[in-house]
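Note that this complex is displayed minus one protein chain, with the remaining chains in position.
Our next item is subunit A:
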Amino acid sequence: MQTEPLLIIRDLKTYFYTDGKEVKAVDGVNFQIYKGETVALVGESGSGKSVTSMSILRLIPDPPGKIVNGEIIFNKLDLLKLSESDINEIRGNEISMIFQEPMTSLNPVFTIGEQIMEGLRHHHNLDKANARKKAIRLLQLVGFPRAEDIIDEYPHQLSGGMRQRAMIAMAMSLEPKLLIADEPTTALDVTIQAQILELMRDVKEKFNTSILLITHDLGVVAEMADRVLVMYGGQIVEEGDVYTIFESPNHPYTKGLLSSIPSLNDDKDRLESIEGTVPAAHEFPKGCRFAPRCGEKKLSICEEKLPQLQEIGNGHKVRCFLYERVEA
């Protein structure tokens, strides 16, 4: 493993305050991302993956959201302590994002070129002609054959996959050190998904960018990730490299997730699923947050105390009493 992490998140807590209720969307998350590494953040809807990613760039709408605790150290800088104009320098320049909906994440009244060039001119002070040249090169890089034409087209003239490519070109335009991709393939159909993933891998190798990949698609995870973080109820419940997670998952939730992937080899009539749904963030159970849905033999302590994230071997961490006992 590399020595110096690019991004360290320590005890991040992002809460939302609505109707006088405190909603703990992200509750004490810790992880690191090393240089050139792809880390996947996996979990169901509402598990806090997107909020975690938005917290990194401080894009949480405030009010109602607030980062109440934690440190986000990027390149030795604590992002949570920066002024608004300093964080603006980081945004796009050092860390950039790709969003889920390629249909709505491009501004409809500007051409693709204008939107790519904006970052270049704003952050790198390129003049118009140079910015345009660079934008065309970026569009070629993300696989547009007619980049000189596409640059003058409006978002509504492109298809979903093309827009997502354009978004990636935009995100990579400033050669950021970290790319946060928030479900980049969810809105695309399967053939395009594969192309976009391939593209992201290429781009990553070219610029040696680290990627934080947020997804609920385990197929994407297997394809892309070096390391996997499984989130449940605003907390990380299991962490490990991609082989460990897929081959020997330990947390009951991770097991559940993996067994609910439909398999072509099994002869089954029904798909596996995890009973129940994620509890709303303001009514988490007192003990382990997964306890009410846990399929494994529950211990009495599960419903009373919150388990801690424990290392059980070589970077593999689990938040579950079943394994804590073994340790002790």
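Some points to look at:
Everything below uses one rule, namely that a residue touches a chain if its C-beta (ideal position, glycine included) is under 8 Å from a C-beta of that chain, and two chains touch if they have at least 3 such contacts; residues count from 1.
Everything below uses one rule, namely that contacts and distances are computed from a predicted model.
One chain of the complex is hidden; its UniProt record names it "Peptide ABC transporter permease", one of "CxxC motif-containing protein", "Cytochrome c, mono-and diheme variants", "Thioredoxin reductase" or "Peptide ABC transporter permease". Within the full complex, the residue among A:F16, A:F31 or A:F99 touching the omitted chain is A:F99. Contact with the undisplayed chain is limited, among A:L79, A:M170, A:I274 or A:C294, to A:M170. Across the entire complex, the residue among A:N30, A:N75, A:T111 or A:N130 in touch with the chain not shown is A:T111.
Check A:D11, A:D78 or A:E148 against the missing chain and you find that the one touching it is A:E148.
On the side of subunit A, the interface with the absent chain consists of residues 57, 59, 63, 85, 87-93, 96-97, 99-101, 104-111, 118-119, 122-123, 148-149, 152-154, 157, 167, 170-171, 174, using the contact rule stated above.
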